[in-house]
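Of the protein chains in this complex, one is absent; all others appear in place.
The letters A and B name the chains in turn, as written, and every chain counts its residues from 1.
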Amino acid sequence: MLRGVAMKQPHASRRTPFHGMRALDWSLRTWTAGVFGFLYLPILVLVVYSFNESRLNVVWQGFTTKWYAQLWSNAPLMKALKNSLVIAGVTTVVSVVVGTTGAWLLHRYRFRGSRAIQTLVGIPMMMPEIIMGISLLVLFSTIGMRLGFTTVIIAHVTFCFPFVLVAVQARLAGLDPALEEAALDLGATPLKAFWLVVVPYLRPAIVSGALMAFTLSMDEVIVTYFTTSPGSATLPLRIFGMAKVGLNPMLNALSAVFVLFTIAFVLFSAHLKRISR
Amino acid sequence: MSQSGVSQAGRRPGVAGWLMLAPMLVWLAAFVVVPMAILAIYSFCERDELGRVVFSFSTDSYVRVFSPVYLGIFARSIGYAALTTAICIVLGFPVAWVIARASEAWRARLLLLVMIPFWTSFLIRTYAWLTILKSDGLLSALLQHIRIVGAPLELLYTPTAVVIGLVYAYLPFMILPIYASAEKLDVALIEAAHDLGCGPLRTFREVIVPLTKPGIYAGVLLVFVPAIGMFAITDLMGGARVPMIGNVIQNQFFQARDWPFGAALGVVFTLMFVVSYWILQRRSAAA
Partner (left out) sequence: MKIIRLLTAVSFLGFVSGTRAAELNLFAWSEYVPQTVIDGFTKETKIKVNYETFASGEEMLAKMLAGGASYDLVQPPDYIAEVLIRNKLLTPIDAKKLPNLKNVAPEFLGMPHDPEQKFTVPFMIGTVGIVVNTDVVKEPIRGYKDVFQPKFKNRIVVVNDNRELVSWVLVTLGLDQNDITPANLAKVKPVLAEWIKLVKVFDSDSPKTALLSGEVDLGVVWSGEAARLYEEDKKFAYILPEEGAHPFVDVMAIPANAENVDAAHKFLDYILRPEVSKLISDEFPYTNPNLEARKLLSEEQLENPASYPKIENYDTFRDIGKAATLIDQLVTDLKSAQ
C-alpha cells in the first residue's frame, strides 16, 4: 500500500504534454538514436569481422562461418567465460548490497568522520589497477590466503561497490523525507519503511549501479591477473593473452553470440517491466 | 511513536547505526586502507636489483615524483579526463533524459542496451574501433565518399582517436547516474514552469538542471576520476606515443622494476584525489 503511494505517478504526465516541447522532444530522440549508433558501431563491425577468413583479423579477407564452429569446441575459452559470469554475478550482488546499504546509512545518519568514509569509498575508483592488484596480492600472500575465486571476487567488489554507492547517493539526494515519515507515522518499523518505501524508490539507482558493477567486473584484467589462480582465469584475461598471437575471429564470434543473445533477451523479455518501476 | 516534523536524514547514529555500517567499514579497512598502507611503506623504501623493496628509508622516490616530467604527465592525464567528462555530459545527458521519459518497459530495455556493448571484450571492441578509424577504414571511406575530406583520413594514433576511445568507454558511466537522477523528475514541474511562461531553455536551466544536479555530479565522479588513471586506450588507439600517469605507474612495476617509485607515484596520485575530494565535499556541504 505504501509502495503504491510512493511510486504512483499520473499516467499521462510521463509523456510530454505540450506543443512547444514536441520539436525539442523529437530532436532529443534523434540525438539519442545517434548516440546509440555510436555505441553500437564497433559492435556491428565486431560481428561482421567474426566472419572474417583471416586469422589475424586485421584486414578483411573473405567470408566464413568456421570460427563459430570452432567456438563450441574451445573448452578453455568457455570455461573462462563461465568464470567471468560467475565472478561478475557474485560481485554485482555483493556490491549492490554493500553499496546500497552504505549509501543509505551515510544519508540517514550523520556519522563522525563521514567525509573520511566517503573519501575512502572513492579511492578504489581512482586507484590505478596495477597498484590495486599488487597491493592486494601482497596483502593476500601476507595473510596466507590462497588465490582463487574468493580473492578475485574480493578485489572486484572493492572497486565495484563505490559505483553503486555513488549512484544510490545521487538518488537519495532527492528523496523526500516526508515519504519515510509517512511510513513511520502509519506504524511501520524503520526496517520495513526502508524496505517498502526507500528501496523501491532507489530501484533505478540500484539497477544503474548493478549494471555498472557487472560491466566493470566482466571486463577487468590487471587486478584479476594479480589475484587469480589458473582455475579462476577470466575471459578478458585469456583474451589479453591472445593479443600477441592475433585476436582471432573466434573471439569476435564469442562476443557476437553473447551480445546478440543478450539483446534478444532484452528486446523480447516481458519481465523487464518489473525492474524499472 | 510518531516522528513527524523531524527530518529523517542526518540523525545521530546510535550503536545500531554504527553496527550496520560496520561491514562496509571493515571492508574498507581491510581492502583499501591496508593496501594503501603497504603502498605508503613501499614508497619510502629503496629497491634492489630485482625491483623489490628494500626496507631502508629513503625519500628519493618522492623527490623524483615532483619533477616537471611527472607533474606534466599528471596534468596531461587530468586534461584528457576533463575533456572526456565534458563530452560525455553533452552526449549523455539527452540520452539519460530520453530514457527517463520512456515508458516503463522501454526504460529497462534502453538501460540494458546502453550497457550491452560493454559486455564484449575491451580488446575486441577497441580493435573494431581501429578498423573503423584507420586510414582506409569505414569512417575515412564514408567521409571521402560524401566529400567532407579529400584524402584518406589520418585519424588513428592521434589524440583525437584517443578522445573518441575515452568518450566511448565512459559514456555509459555518465548516462546511468544521470538517468537515475532524472527518472524521478516529475513532469508536472516542467508543466508548471511552462504554465508560468518559461521557454524550453529557461525550463532546462532553472528546473531540469538543478534537479538532476546530483546525477550529473555522480556522473562526473564516475567518469572523471577513473579516466585519469586510464591508459590502455591511449596505448591502443593513440599508439602509446604520449605517456599518461597510468602508463608511468604500470611501467614502474613491470619494465623499470622500481616498485618504490611506482608506489610513490601512486601515493601522490591518491593524495591529490583525497585532497580535492575533501575540499569538494566541504564545499557542497556548506552549500
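As a working rule, contacts are C-beta pairs under 8 Å (C-beta built on N, C-alpha and C of every residue); 3 or more make two chains touch, one makes a residue touch a chain.
Keep in mind that what you see is a predicted model, and the values were worked out from it rather than measured.
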Which displayed chains the unshown chain touches: A, B
Among A:44, A:147, A:182 or A:266, residue touching the chain not depicted: A:147
Absent-chain contact - pick from B:127, B:179 or B:269: B:127
Contact with the hidden chain (one of B:20, B:41, B:240 or B:272): B:240
Contact footprint on subunit B, counting only the chain that is left out: 47, 49-52, 64, 69, 72-73, 76, 127, 130-131, 134-137, 154, 156-157, 235, 239-243, 248, 251-258, 261
Residues from subunit A at the interface with the omitted partner, ascending: 54, 56, 58-59, 76, 134, 137-138, 140-141, 144, 147, 225-226, 228-231, 233, 237-238, 240-247
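The rule is simple: only the chains that are shown with their structure count from here on.
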CA centroid of subunit A to CA centroid of subunit B, Å: 14
Residues of subunit B that touch subunit A when the two form their complex: 2-4, 6-13, 17-18, 20-21, 23-25, 27-28, 30-36, 38-39, 91-92, 94-95, 97-99, 101, 103-105, 107-109, 111-132, 138, 168, 171-173, 176-177, 179-181, 183-184, 186-188, 190-191, 194, 199-200, 211, 214-215, 217-218, 221-222, 225-226, 228-229, 245-246, 249-250, 253-254, 259, 262-263, 266, 269-270, 273-274, 277-278, 281-282, 285
Contact set on subunit A toward subunit B in their complex: 9-10, 13-18, 20-21, 24, 28-29, 31-32, 35-36, 38-43, 45-46, 49, 57-58, 98, 101-102, 105-111, 115, 117-132, 134-136, 138-139, 154-155, 157-158, 161, 163, 166-167, 169-171, 173-175, 177, 180-181, 184-185, 201, 204-205, 207-209, 211-212, 214-215, 218-219, 221-222, 235-236, 239-240, 243, 247, 251-252, 255, 258-259, 262-263, 266-267, 270, 272-273, 275-277
